[in-house]
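Of the protein chains in this complex, one is absent; all others appear in place.
Naming follows writing order (A and B), and every chain is counted from residue 1.
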């Protein structure tokens, strides 16, 4: 069985995490697939999909402070849109995550949530959810 | 066909690679799936799953020396557990790898092994192995 859907949302700042866990879980329920593999992919080149801590918001703040310190908007960047830092961060954090589906639910660790990782917001964003079972 | 299993192990240091290739291969044998896709995912937010060199242990030493130099435990981190470096490294190295299964075996390159990449050990860890075929 194959199920495809898209999750649409707005990011609010240049860099932040958007929690899309419940949207993904909703796609799984709509798919009616009980056991399989769920792939969540960014359809952009300046925003990633990842898993990370869902409890303490300081983790998100530290994550972006350090990453933006390592990869700032360098003056030497030639790309005219001025967001080459966002393109590099997107490939480093990665475009997608894959998670098992069991008994109609995402298999996540206790502290894991699914995040769209915005590196060049605020923008309208779109993520694909593909379920095979 | 769908097969799900979990691999449990202990990491031994704050940062190191744990080779889980043979555990994954064992899951494939138990699944009896001959051809398909195998997804190996970390169930944590301070440890990744990746592929890397299986021959010279100096690669592992250089890997962590450089990565820990780039992303140390910064004094400015606000997350009270003091492991924000581990959370960032986990999203950068990534939560999972996907590999083809052919004739009941993982398709790996000559120099590739599957590693759990520990960023905040020593700990008890758990990785999911999902096979679709």
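The definition used in the following text is that contacts are C-beta pairs under 8 Å (C-beta built on N, C-alpha and C of every residue); 3 or more make two chains touch, one makes a residue touch a chain.
What you see is a predicted model; the values in this text were computed from it and never measured.
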Original post:
Which residue among A:61, A:88 or A:107 touches the omitted chain?
Top reply: A:88
Original post:
What residues on chain B make contact with the chain left out of this view?
Top reply: 35-37, 48, 50-53, 56, 58-59, 61-63, 65-67, 70, 92-94, 97-100, 102, 107-112, 117, 132-133
Original post:
Residues of chain A in contact with the chain that isn't shown?
Top reply: 2, 4, 37, 39, 41-45, 70-71, 74, 76-81, 84-85, 87-88, 90-92, 94-96, 98, 126, 128, 130, 132
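Criterion: only the chains that are shown with their structure count from here on.
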**OP:** State the superposition rotation angle between the two copies chain A and chain B, fitting on C-alpha atoms only and giving a multiple of 5 degrees from 0 to 180.
**Re:** 120
Subject >> Distance from chain B to chain A - Cα centre to Cα centre, in angstrom >> reply: 19
